[in-house]
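Yeah, one chain of the complex is gone here, protein chain that is, but the others are all in their spots.
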Amino acid sequence: MRIAVLVKDVPDLVEELELDESGRGLAVDDLSYVPSEWDDQALEEALLLKEASGAHVSAVALDTGDVDNMLYTALAKGADRAVKLVGDYDRTLPGRQRARILADYLAGAGYDLVMTGVQAVDDLDGQIAGLLGGMLGWPHASVVRDVAVDSGAVRFVQEYAGGRMAEFRSSTPLVLGVQAAKKPPRYVPIARIRQVSRSAALEEVEAGGSPSESLAAIERLYRPEAQGHATMWDGDAEQVAAALVALLDEQHLRS
Amino acid sequence: MTLRTMLMAATIVVALASVGVFSVRGRAIWTVLRRTRPVVRWDRIGERLLSVGTQVFGHRRMVRIPLSGILHYFIFSGFVVLLLDIVGTIGQVFRPGFGIGPWLSLAVDVWVALVLVGVLMAVYNRAVLRPARFHGSDERDAYMILVLIAIIVVGIVVHESFYPVVAASFFHVADPSLKSEFLGNGLYHVWQNLGWTTPTAGLVGYTVGYLMDIGVVFAFLAYLPYSKHFHILLAVPNIFFRNLRPIGELVESPPDETMAIRSFDDMRWKDVLDLFTCTECGRCQDVCPAYAAGQPLSPKMVILDLRDRLVSDWGRSEADAPPLAGGAVSREALWACTTCGACQQACPVFIEHVPKIAGLRAALLEDGDVDPAAQKVLVAWERQGNSFGQPARKRPEWAKGLEFPIRDARKEPVDWLWFVGDFAALDPRAREMTPVVGELLHRAGVDFGILYEAEVNSGNDALRIGEYGLFETLAQKNLKVLEKATFQRVFTTDPHSLNALKNEYRKFGFDKPVFHYTEAFLALIQEGRLPVSPVPIRATYHDPCYLGRWNHITEAPRELLRVLGVDLREMPRHGEQSFCCGAGGGRIWMDESGIVERPANQRIREALALPGITHFVVACPKDVSMFHAAATALGVDDRLRVTDVTELLAAAVGLRATPLPAAMAMGASE
Partner (left out) sequence: MGPIIVVVEMQSDAMSPASAELLSRARQLARAQSTRVVALGFGEAARGALGSSGADDAFLAAGADAYVPTQAEAALRQVLQETAAGLVLLPNTTMGMDLGAATAAAEGRPMVAYATSLAAVEGGAFKATSQVYGGKLVAEVAVPEGSVVTVLPGSWPADEAVSGTTPVRDLVVAGESPMELVRTIEPDTGDVDITRADVLVSVGRGIQDPDNLELADELAEALGAVVSCSRPVVDAGWLPRARQVGKSGQTVKPKLYLALGISGAPEHLQGMKDSEIIVAINSDPTAPIFEVAHYGATCDILELMPILTERLGGAD
């Protein structure tokens, strides 16, 4: 089984999200970036699959900025190959166009299974797994867990609201948007990543310029402060506890 | 064949066999040593010799446990005297008439008696007192050695006693004087009374005595490298080659690729020497907080298990052999270590446990085997630069409520650069004290500044978790701003940061003096810059491992407390022999399952045993949360107040009221 895991980095939500002057986008240069948490899950699931049934795992990223470290990390964790799709684009490239570039690459790259995070915090114009499925005309599914190889086909579980799930079996090629790996993503020491970055090379694939896609335009990006914000209780833990107890009493909610 | 020829032949055969058996093991060890990593331990010869003097001939660490120290001194010194006997006895056989003179002969007999007393004390210690530290040691080996030693010294007296009988006939020595050999002489008189002075009796008696002595000596020599008693030969070099650099420095120079220990080749030669020097005395186990907490870690067993593994295949493991980390030493044991260093401090032969444990941890980490909570902290350090996963901009938020602005050391020169540290900046409880430190400095007129959001965790704990790369990344981030800033000295409240900045950053060329706040405030008070009035409380002081043990700062905090008028009472374990709170080495973030009783709780109980103590004074932001939690868990927080030195300083200068335990506070208000 040849698996491609698509990885990307997204702004770290722990830090303040600064907006740019236009008010339509983020100040991309002022933010700190972290690997998208669901992509991490997808990579882990792929590596577990490799350990269980011997797949060949490639990590694939679009060169929109500092993605080298993310790819070396994937190699250090156990991926067999790292592919960087280079071209003239930056972090502001919309997801839809990213998907097109990825689809063009994946169409002829001979993978059986493409795994990626179920979503990312910035995929306003659609989740990558679905976009790729549509562009490539391959079967695909989102919110997936428990992926397994089953005599040339792939089995996986899809999650629905209320804790319901269903198990499917699909022929390949197949695209899966992974929700959670069987185990939390593994840690890889920084020294190991550096070692890999010295000894292994990233495979660079020329992927051309930004394709044209029909897009919905963002007119404004803002913090949702304005709406019904909670009444905030000030003070330390003691005062907050007191306010909460008063609320409980007022609502007759104390048992 | 005469008796002489026979004994000479036997001596040569036994000696050759012994040297042969010895060198088989010796060569094997040498082969392993040659493949290990280098480390310089030939420098500062004078200091090294001095330390051999105090530690070997002065038994400095040994006498911390008096009974063991004394009995060992008897036996140890007996070995020195035994050398005289060997020369004398073999000389007697090979060159008739040879002797070592009356004085040395007297010494031999005196020490024969002392050694026998020592052996009896040792048997009493092992069989009757049975200290827990021997748990896991090879008892058979220990008794075997004691028996061999007893046979040798008894043999000395036996062949001495028959010497007058055989002297004339076999050695052609006319006047065999046994004046100073009082034991041999005494026994000779016994033989006389029994009538065992015939030539045959003499021949048999002397031969038996000679073989008990010289024969067993050579057997002993052959046995040594196969036993814990190898320390007889290796203790001196092991102490000579001890670490004389600042001991707080875990990694001397940046490792080539990784600090992980996967095979014995990844160890430094001194680490392998350590394994064969271990005496199995268990002093390290006795002081280990993880062991005391019921965790599956004993520093002694780490050394012994590594040694046994090395001896089992001489470092040429098959590919499918269990790994060192997680095999020879279990992962649970490795992750249980708080890196407190108590083991190294207690070891009479200066074995270095912590570098081995950290190296083995690094190997686990490379395989992704790390506690999930600790993993989250590693990721937070890498991303946000602090263990709390808080945004960097939150780091200086504690300074907001102050009435004066704190200087930005990135932008203007300052005298003191305050390295705040994660806990002091972000832990909700520890953070309460941080502005008070600022106020105190301000009051003393100190020109100080902080690095604001540019400061990241020092990396001390990351390194001890085995994550050298992350340590280096964090260090480089700090050094980048530190190098641009202008300042004279570094000031910190956090012993972990202090250790990193003082000892671990040296390898990157950072050499500014680093002071702990207890040292700094003591100096300010002594210079009259911070007038204090007495804080009359009775308190005990807990030495943080990274302050006391790893950086030898034990006097300044005590002097400071005395200057503040505190009635200081010491817990039994204090100073460099302090007992760890359990938080170090990343333990504060790890799973606590397997802990029977938290070290911090044991420590609080140790303090409670002191009469009339109302305050448990700490000097580390992590200790504030560890011991506060412990006192709460034991339900004694109403009578024992966990107090940071800062709170006492604040009270002494009139910034805050004296912190009192609830029970006393109530009494005061009534």
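In this document, chain identifiers A and B correspond to the written order of the chains, with residue numbering beginning at 1 in each.
Please note the rule applied: contacts are C-beta pairs under 8 Å (C-beta built on N, C-alpha and C of every residue); 3 or more make two chains touch, one makes a residue touch a chain.
Predicted, not measured: the structure shown is a model, and the values here were computed from it.
Student: Among A:Val143, A:Val178 or A:Ile193, choose the residue that contacts the chain missing from this document, as touch is defined above.
Tutor: Touches the omitted chain: A:Val143.
Student: Name every residue on subunit A in touch with the hidden partner chain.
Tutor: On the side of subunit A, residues 11, 13, 16-17, 96, 99, 118-119, 121-135, 137, 139-143, 155, 157-171, 174, 177, 179-180, 184, 214-224, 227-238, 240-245, 247-248, 251, 253-255 touch the unshown chain.
Student: Spell out the interface residues on subunit B facing the chain that's missing from view.
Tutor: For subunit B, the residues touching the absent chain are 372-373, 376, 390, 428-429, 589, 591-592.
In this section, only the chains that are shown with their structure count from here on.
Student: Express in whole angstrom the distance between the two chain centres, defined as the mean CA positions of subunit A and subunit B.
Tutor: 48
Student: If you look only at subunit B, which of its residues touch subunit A in the complex?
Tutor: 255, 257-259, 362, 365-366, 368, 370, 372, 375, 378-379, 382-384, 389-393, 428, 466-470, 472-473
Student: Where on subunit A is subunit B touching in the complex?
Tutor: 12, 14-16, 32, 34, 77, 184, 186-195, 237
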